[in-house]
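Sharing a structure below in structure tokens format, with a few things to ask.
A single protein chain has been omitted; all remaining protein chains appear in their positions.
Presenting chain A:
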């Protein structure tokens, strides 16, 4: 098991290295420069700034310099945000984004699982159809639409929650709801399909033949087997939460990573864009690793083969 994790960590590093390289060169191909928006600077002033940040060096040199810093955990300094180190910007901005992502993923998938479960148990009934409609709407309407509606109804009109910005917990409620619709809908659809299958399987019949109550059959025997495949979709979902949160953070003016990423892109702030991309990539591979380990924890069939490899 320990060897397996080490091996996975090694692959993670390689993945991150490739992502860093690809992003670096792709960014260099982008039109414009960090200074293209700064009309007030004269040509000489621009040249001085470019020189100062090493942007006049050949691209391979810049690349080696960047990767050298990366190994030491140095992501460079931002061009835009007062020369702040990128690591510091990311640190400051990560809190709200992580909180939002976490809250919405957790609550969303929890409600989704319950919806899907009820739909599967009472399939083809009114509850099933209602939950299917919720699920389809939730996964097809983009979350910024919900965000706009929520903001207008509950913040602007009813004034129950703050309209925007980031203060205490109450500031996180509307964006969390907007963000959680997607994982909720996905989980509900997924669990419904899965549980209908599971509840029709032979081992459920065996459980019923033992005289176990229907509640016991669904929760003790059904749910765990129905949950296993959900774990595979939760990973990509978690990532889409991070990227999806960019728009939501903009709408609610939350000083999170997503909001800052969008700003950096419009400013051609290369080091910050790089840093953010790498952070997303890092979170992504970590989540995938966690999910693989979790998979083994829930599904004994995988635990064994994982332990052997």
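Quick note on the criterion: a residue touches a chain if its C-beta (ideal position, glycine included) is under 8 Å from a C-beta of that chain, and two chains touch if they have at least 3 such contacts; residues count from 1.
The rule is short, and it goes like this: contacts and distances are computed from a predicted model.
Note on the omitted subunit: UniProt lists it as "Peptide ABC transporter ATP-binding protein", one of the names in "Ferredoxin", "Aromatic ring-hydroxylating dioxygenase subunit alpha", "Carbon monoxide dehydrogenase" or "Peptide ABC transporter ATP-binding protein". Here one chain is not drawn; of A:212, A:239, A:262 or A:290, the residue touching it is A:212.
Contacts to the hidden chain, counted on chain A, fall at residues 201-203, 205-214, 220-221, 224-225, 228, 298-301, 304.
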